[in-house]
Structures are given as C-alpha cells and as structure tokens.
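Omission of a single protein chain aside, the complex is shown with its protein chains in their original locations.
Up next is chain A:
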Amino acid sequence: MSGLWALIRRDLRLALRQRGDLLTAVLFFLLTAALFPFGIGPEPNLLLRIAPGILWVTALLAVLLSLERLFLADWEDGSLDLLLLAPQPLEAMVLAKVLVHWLTSGLPILLSAPLAALLYGLPAHALPVLLLALALGTPSLSLLGATAAALTLGARRGGVLLPLLTMPLYIPVLVFGVAAVDASLAGFSVRPHLLLLGALLLVSLPVAALSGAAALRQTAE
C-alpha cells in the first residue's frame, strides 16, 4: 500500500512541477469551447441546444490530448521497468497512475466546466447534472484511455494510433454523458443516465486494470 501511495505522490509531484502539462487539458477544453460560438454564431437558443454535446466532446478531446503522457515518460526513462519489477500488483499500479492522470486532467476540466457552461448560458439547474456526469464520465475516459496508451508504447505513429483506438471505446460515455445533460434541460429524469455512467465506470475499472497491466507487461518482453 505504501508503495502505491509513494507512486501516486511521485506522479502528482512530477505533474505539479511541470505546470505546462497540467494546464494543457484545461486550456484546450476552455479554448475550444470558446471557439465554437464563433463558428456557429451567437444565437443563445442554438448555443444552449448544442451546449451539452460541445462541452462533452471538447472534454473528451482534452482528455485524449493528455493521454500520451500517461506512461510515455516512464517508458522512455526506464522507470516503467522498475514498476514492473516492484512487489505491488501491476494492476493496482495502473489504477494509481490513472488516478493521477484523472486528478491532473479530468478534475481540472470538471472544475473549469462551470465557466464553459456560463459561456453557453446553461441554466443553473442543469449545471449540477453536467458536473455530476463529468465526474462519473471523465474517470472512465482516463481508464479506457490508459489501456490504449499502454498498448501504443513504442509503436510507430503512436500519436495517430491513440485517437483511433480510443474513439470507439469512448462513444458510450459520450452518449450517456450528453443524454444526462439533455434530459435535465428538457425536464426529464436524469437518474437513469447517471446510473448508466456509473455502471460504465464500474466496468471500466477492472477492464482497464487487467488490460493495462497486460499491455505494460508486453513492453518488457
């Protein structure tokens, strides 16, 4: 347990020392969200209609953008080999790294989401739903992305591969995340969508731990 804790502390410290990386996801999220009104026009009703989709897609792309750094630095400087040799189960260490990735990409996006929602004039009663949906959905994005990031370590054209591998896996999260906010805007019950997002998170946890660890072991063979 203390080993995992040390890994989390180390990764967090590394992320905090390199603030550029930390800000990339959030800045990308806010800037692209702010770009769309210029492309579509400032009509408030139209913006409100597309706000859930835009906010979710930009959040998804922002997470995707930050996925590459999840294992790449460790793989390049050889600390990944030490993690593979460590007595702690690799599955748990994958989850620890994903936790740090979420804390440095998903959480900042979540915290800046009210600002982006403000740009689109999202009503106050829909904001908690958006935040809850993002809180349940973005960890799944980090988890599923971790598998793809581990699989593409050492691959040629890794940067193009990553979106290709993750896009199909991200679609359910996107569908239910947007559906939750849409339901709240239309005055329907948001509970089923949030429950499904939670279910996706619970499925992604073991899938990402097992497949991520299997993929990392392959890099050492």
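Criterion: contacts are C-beta pairs under 8 Å (C-beta built on N, C-alpha and C of every residue); 3 or more make two chains touch, one makes a residue touch a chain; residues count from 1.
Following the convention adopted for this analysis, contacts and distances are computed from a predicted model.
Of "Heme exporter protein C", "Electron transfer flavoprotein subunit alpha", "tRNA N6-adenosine threonylcarbamoyltransferase" or "Sugar ABC transporter ATP-binding protein", only "Heme exporter protein C" is the UniProt protein name of the chain excluded from the display. Touching the missing chain, out of A:Leu130, A:Val181 or A:Ala215, is residue A:Ala215. For the chain missing from the display, the contacting residue among A:Thr138, A:Thr152 or A:Ser184 is A:Thr152, taking the whole complex into account.
When the full complex is taken into account, the listed residue touching the unshown chain is A:Val207, out of A:Leu22, A:Ala73, A:Leu103 or A:Val207.
Seen across the whole complex, the unshown chain contacts chain A at 144, 147-148, 151-152, 154-158, 160-161, 164-165, 167-169, 171-172, 175-176, 179, 196, 200, 203, 207, 211, 214-215, 218, 221.
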